[in-house]
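I'd like to ask some things about the structure below.
All protein chains of the complex are present and in place, except for one that has been dropped.
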């Protein structure tokens, strides 16, 4: 779960990390008013979950009310890489002499957190990591002990941070780690951490990604999770209880439903292998209760790009005949099946199951390969 | 540093551990008033740092105002094992069906904390530990991770605590450990933890010893440290900066001053070995600045039991001649040296030092054995 | 022979009184697994499916001489349950629970390194030695006894591949679902080394997916240390960067690590044939045997 910049900065400021003066605005008038209050120059920044907002025109620096109005008019309501911009952050523009990077993330290979500091702030840190890895100092944290004070100093000095601000940067990194630890962060970073002429440091941007699996114990952050999802289909998926990563919309036209993440991914790959293009990833999990199957079908049917659907269920503990009954019940709820649905059952009692399925409504295939091939063919036919 | 029972219970109650209703009283009238308010029966408990208060008459259970007044009159102002009782805790008497023990302490041999639970509460737990060690369940805590919830349950179930209260006892133990951890406890215990007929549990007594070395980061607890020491000499020692364990009053008549805990302990032992009886332990630490030496002598002279003093300094980095000059300066501050003082210098430039010492005021001996023997002899002469 | 579990494995079910715990205890018993105890705080003295329940894992292990556990404890308490299992100590812990906070797993993983316990999972279907014992939620009936070892980050995809193998008469020595989380106990290399040392495993199928670099590291390990032939499958070739695919660990990072291409080419470089479809994997195994 990723917080918006303004939310992350709110959390940072609460923890005592210096952030620029800022206000949130939802209309052009609000934005101009905020700019006047803060005093020019200010930055007007789109609040959407998109990287590279600046390059895409989502961040503008303005020097007076007229420019502020123009920029706000441009940004509010714009489509930024597929996302509608509804809110902007109007923020004091800070004069800086240096831009640093500090961050804390989980190193999954090591199974432990890592703190990172670099003098190469203000640019895409993943590019720095690839092109010049030695420009980022790293310090792994022992999750049993947490970050020792010396580790914050060590990684800051190792990064070559100037002595005049090293202590302050180490202190900000310590706060960052504590936030990460106490609030179940997955990635937290400040990029850039600006250094001013007076050797003050200030968090000019803020990333705060939270472990979605830990939201149950982070009620304050859970509340920040936007009720409005990034688009209508994802909103519908949430409503149907296909939370988080169980539904992912893609660009193609073959809808895919299955049980189990690996099997669904494998089905996506097979669609691609047979020349089709997956429209989505949808894992309905264990079992095949009629209501859940119906919701899944309704969700995929709602995607206008979908021209056919492959429904791939491996019955394990749940027997194939039970699954087939569930699917039949679910299908009964639809007045009409809008696009061809190809069902393939496997595993325990799969053959019995396939005999039970209502072939007036769906096409039944007995192997994965045949089912996917059929779905790809059906989608091509619709297109043609 | 040991908190008084009422202070410890205040800290426990703040942390959410159930404690009986109670009030502090400094006069008989206050005690009776408190008893009336709480409702009989109440216990009236002397607030001094003494074990076995009950047996020594420092705790009385009363059923009405008359008894309360009598008990308060008996206890307030009494001498309890050498301590003046100035304060009593008037406390609701709890009806119980069972008395348990829970505690957390540092196991120095293991270098890690240990949580302890026993069904044998309400008695001297050290005796239980000796006579029936298996009656106390123990669980060592990994100081890197802290106490896992399962460990609290494990030690409670291992102790054979009844299932009806096991969850509540585990929860109290968890709170106890957290207090121990966050507030730098050295030993924290509840003995007895009373179980009522309704399976409520309540802390009927409370021990909270704090690591004196950690008081710098426990300001709230440091404030509770009684300014008034347990007796006049210890108060004077504190005033002179011989804090904590650097001055310990003993029962004998040979005063002992030296530098370094081990050397002073060794000197005490030698006094005993030569048939004398040590009056105190006093470690003045490194060096021998005149003021510190003068304070040390004044402190030991203030002990009316002292009949002679042995002053044993091993000059290491500090040279013997410097030490001798410091001692001479210090001796000059006394109009009269009230009891014989035998000085022994050793180590770097010891011989030069012994020549410098003012033998009009002190007797000088060149070996530890001779010095101690002389002090023991001098003390015997005074007694005789 | 087999890997990690067999007829003699004595199993505690942590969370046996919950819905899933109870159901799968019955399934495991039906399969012949030696489930000897359950552990649930406050439920000591009860019975579930004829199995005695204890308040703590330590008690269960002590009283019933258990050496393994299967964990069905809900995510909020699962980290603690794993610490409890490591403390008992048990030789093998199989964590079925999905959705354990990553920081909890990071601490468990730290502790795990100091112990001799094998942790499988979390967020995994479990482990099965066909005909002997299963620990977890795997459907026993699709497996058959044989000489192919199987390691997979996924559940149903594993079943799919097992089905393909079993249909051709290629039975399994042991199949282990190592789980789809970013931090797991037993990883590919651990599992591969166990199969390499197992006399009754003549080929191994390794079923990976996008996210992390475990498959790449496993490929290097196979190249350097394995005599037993390995066939591979990688799910998620079509997953876009930055989107999680169901499993918390199945994500191609923004910086481009964790892609299917990287994993496939690493495996192929180590001489591991990587099938495009589950059927092709079964083909490879037939070739390798």
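By written order: A, B and C. Residues from 1 in each chain.
Rule of thumb we're sticking to: contacts are C-beta pairs under 8 Å (C-beta built on N, C-alpha and C of every residue); 3 or more make two chains touch, one makes a residue touch a chain.
What you see is a predicted model, and the numbers here were worked out from it, not measured in a lab.
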### Summary
Displayed chains in contact with the omitted chain are A, B
#### Entry: Residue touching the undisplayed chain, where the options are B:152, B:169, B:193 or B:271
B:271
### Residue in contact with the excluded chain [from B:10, B:113 or B:192]
B:113
### Task
Since one chain isn't shown, list which residues of chain A touch it in the complete complex.
145, 148-151, 153-154, 157-158, 163, 166-167
### Message
For chain B, which positions touch the chain that isn't shown here?
### Response
51, 106, 108-109, 111-113, 126, 129-130, 142-144, 181, 184, 186, 211, 213-214, 216-217, 244-246, 248, 250, 258-266, 268-273, 278, 281, 283, 314-317, 346-348, 367-369
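FYI, only the chains that are shown with their structure count from here on.
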### Summary
Computed over C-alpha atoms, the centroid farthest from that of chain A is that of chain B
## Note on the structure
Whole-Å distance, C-alpha centre of chain B to that of chain C, is 55
### Query
Between chain A and chain C, what is the gap in Å from one C-alpha centre to the other?
28
### Message
I need the residues of chain B touching at least two other chains; which ones are they?
### Response
145
### Task
Provide the list of chain C residues touching at least two other chains, using ranges where the numbers run on.
107, 111
